[in-house]
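Encoded as structure tokens, here's the structure I'll be asking about.
Removed from the display is one protein chain of the complex; every other protein chain stays in position.
Now for chain A:
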Amino acid sequence: MFHLSKIKHTLHLQPHLLSLPLFDAIKGELEMQFLDKVITNLGLCISVYDIFSIDGGFIFPGDGCSTYEVIVRLVMFRPYVGEILRGKIEESNEDGLRLSLGFFNDTYVAVSQLQRPCRRGDDGIWLWNYESEDLPLDLNEEVNFEVIDVKYPPIPVKQDPNSKPFAPMEVVVSTTKQSCP
């Protein structure tokens, strides 16, 4: 579920950070820029793991701040295909389910990936018919699921006013293997 990623980044340290030790100032700046944000093909940044090297410190002409080049390792949330995760059911609609991991909410289960046979109840909750018994997939219920794809959709140029908020990273999962509430 979690990976380390090594990146090289150029950052500007504003003068108001001069009072802090350099390490703390850079760490704070990195946290502000990366934490809880999605980097395409790397995943969601959870935390700054460590700082390898800090280089530079030049003030370029006409610039009011010093520029550093740092090499850091970040802890990224990037599930691999086939991984089993645990999450809660957040939303249930005609397309399937939306699951939440607490810190990441764009996990989707398509109807075709639900346990078969299944049907949708009157209240919009999906029911799994297991040995002629209906097992409801209630909201806020904990389920285990298997990751089948991780997508990074491009930023839309035009967006419908009614569409759901843009998600930079989507995890597509399946519950056909296991759905133990």
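Assume contacts are C-beta pairs under 8 Å (C-beta built on N, C-alpha and C of every residue); 3 or more make two chains touch, one makes a residue touch a chain; residues count from 1.
Basically, contacts and distances are computed from a predicted model.
Missing chain, UniProt protein name, picked from "Actin-related protein 4", "Release factor", "DNA 5'-3' helicase" or "DNA-directed RNA polymerase III subunit RPC9": "DNA-directed RNA polymerase III subunit RPC9". Of the candidate positions A:Lys6, A:Arg119, A:Lys151 or A:Lys164, contact with the unshown chain belongs to A:Lys6. Annotation: of A:Leu35, A:Ile59 or A:Leu139, A:Leu35 touches the absent chain (contact as defined above). Screening A:Arg86, A:Lys151 or A:Lys164 against the full complex identifies A:Arg86 as the residue touching the chain left out.
Among A:Gly62, A:Gly102 or A:Pro154, only A:Gly102 touches the chain left out of the display.
Think of the hidden chain as still there; on chain A it touches residues 1-10, 31, 35-36, 39, 41-42, 46-47, 49, 71, 73, 75, 77, 80, 82-84, 86, 101-103, 144, 177-178, 180.
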